[in-house]
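Pasting in a structure now, in structure tokens, and then I'll have a few things to ask.
Complex shown without one protein chain; remaining protein chains in place.
Let's turn to subunit A:
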Amino acid sequence: MQVPAPFEYERATTVDQAIGLLERLGSGARLVAGGHSLLPMMKLRLANFDYLIDINDLHTELGYIRPGPDELRIGALTRHRELLESAELAAAFPIFADAERVIADPVVRNRGTLGGSLCQADPSEDLSAVCTTLDASCVIRGPGGAERVVPMEEFHVGPYETAVGDAEILVEIRLPVRPGGGSAYEKVERRAGDWAVVSAGAAVWLDGGVVVDARAGLAAVGPNTTGIPGISALLRGRQPSEDLLEQAGAIAARSCDPVSDQRGSADYKRHLAAELTRRALRRAVERARS
């Protein structure tokens, strides 16, 4: 039987109360949302805490998807299932539905949250790659209601480590909205619902058939999900072509840093990085054109 080590259970019903509890209980306290990454780690005693603060009641405050003219805002407690089923999100960023369909399984998706996924900071985690691809900003709230906005590339400071401080909580993800956009996600996994062997997200913005901007984000090929600036530089100002996508794939393979493990060899993962980046870019371009 796998059971977490003993801890004191606390429950927060507002964001401010959660921050107050974190301040009072100190670094031995940890927030738990859906719990589908944290509780398995606690069962294996890979993670142990003195206090666990249940923030599921914050869903009323932090469970939302709000489209706006310049950015789309998603509350950190928004669950996978809500992300998958949101027509507004699918219209703005189809990459989310692509990714959500291959994250775990429908029952797990009833529970897991966007904020929990990002705060887990697992280098193989799909929504982190999605948010890297979309150049997301993370809104972190601390004591006294003070908020700071951290860009995605600074949010993960290492495997399983984020920019969120001891008495802080991730409250919102902001995704910049630009015209002419298309996005897509491609993943290879060993079996349905598993972590990625490698996955690639892509987003492109077109104006008159020319790439205004393009971004790619990869999971499971480095210490964190990886944005690849070289691909953006290659594609900007050009008309998308198969030859260009070929080059973009090659850049992805060169830019990443996979390790050989039970999911595959480093060489195989590099091959996947190239191929999945090409496929994701191809589909993103098709979507941007339609």
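The rule is simple: a contact is a pair of C-beta atoms (placed from the backbone, for glycine too) under 8 Å apart; a residue touches a chain by one contact, two chains touch by 3 or more; residues count from 1.
Here, contacts and distances are computed from a predicted model.
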Name under which UniProt lists the unshown chain, selected from "Isoquinoline 1-oxidoreductase subunit", "Trehalose transport system permease protein SugA", "(2Fe-2S)-binding protein" or "Histidine kinase/HSP90-like ATPase domain-containing protein": "(2Fe-2S)-binding protein"
Selected from A:8, A:88, A:154 or A:207 as touching the chain missing from the view: A:8
Hidden partner chain, touching residue among A:106, A:143 or A:209: A:106
Per the touch definition above, residue among A:68, A:143, A:193 or A:237 touching the missing chain: A:193
Sites on subunit A contacted by the missing partner chain, in the whole complex: 1-9, 11, 32, 35-36, 39-40, 42-43, 52, 54, 56, 104-108, 110-111, 192-193
